[in-house]
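Sharing a structure here in structure tokens format.
Heads up, one of the protein chains got dropped from this complex, but the rest are sitting where they should.
Up next, chain A:
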Amino acid sequence: MITVPIIADLFAQGKEPDVLFWVGSAGSFDDRAKKITRAFVKVLNKANVNFAVLGTEESSSGDAAKRAGNEFLFQMQAITNIEVMNMYNVKKIVTACPHSFNTLKNEYPELGGKYEVFHHTQFIEQLVEEGKLDLSKANLEVGNITFHDPCYLGRANDEYNAPRNLLAAIEGTTLVEMKRSKRDSLCCGAGGAQMFKEPEKGTMDVNDLRTQDALETKPNVIATGCPFCNTMLTDGIKNKKKEAEVQVKDVAELVAEALGL
């Protein structure tokens, strides 16, 4: 059982959450991403975080629209979302989607939405540091894990350590780096609204190239921190017929599993 408070309900009771969990469209609707959302909530529940979601009041962050060139639609989305969040007096946001993370953190403030925004790996790391989440018994006998940096977490916002620190804290795993990692990481192929269209003509697909990078490390698990990267790499693994040997997992899922949640 997971507990997912809805901000409107809290508000009606005169309460406020400490942090808003921005689920994002992928986290709400994509079958694979929904599992990540649930895993993250399990971690939040475990650490007794006073959080809430917007639920049906949440709408697309506008990231994909903006990167596709539709600035008008992006700003409509942003300003609508900001009105809702400001009405609920939101101060702090956490999200498991680097695209939402980036736009909420960097592009919303100018439009009137000034919040402290965290990627879920940063947030979990903070819970550990504050002693609210104990990873000392986190154990997961999976072997090699390689972390794929989402562009909008890594290069876009210079966060390379939080996800790696969490993975390193889990017993039974060995973190192995791809030849292209951190600031030199190769995109999964989904950013800039590519997720929603067929790629242009070329010699291969970007996700297959990135999957090759990952497979060179002989991983048991490819970890990432983005629902889009997850889809792209999962497809890449299927194309290579490696789905029996290699799993693609979100850092939040690995943390939840390692804690037996």
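Everything that follows uses one rule, which is that a residue touches a chain if its C-beta (ideal position, glycine included) is under 8 Å from a C-beta of that chain, and two chains touch if they have at least 3 such contacts; residues count from 1.
Simple rule for what comes next: contacts and distances are computed from a predicted model.
One chain of the complex is hidden; its UniProt record names it "Heterodisulfide reductase subunit C", one of "Heterodisulfide reductase subunit C", "ABC transporter ATP-binding protein", "Anti-sigma regulatory factor" or "Phosphate transport system permease protein". Checked against the full complex, the one of A:Cys151, A:Met178 or A:Leu215 touching the unshown chain is A:Cys151. Residue-wise, the contact with the chain that is not shown comes from A:Gly191, picked out of A:Pro17, A:Pro163 or A:Gly191. Contact between chain A and the absent chain runs through residues 2, 4, 6, 23, 25, 27-30, 34, 37-38, 53, 55-56, 58-60, 62, 64-73, 75-77, 79-80, 102, 105-107, 110-111, 151-152, 155-158, 183-187, 189-206, 208-210.
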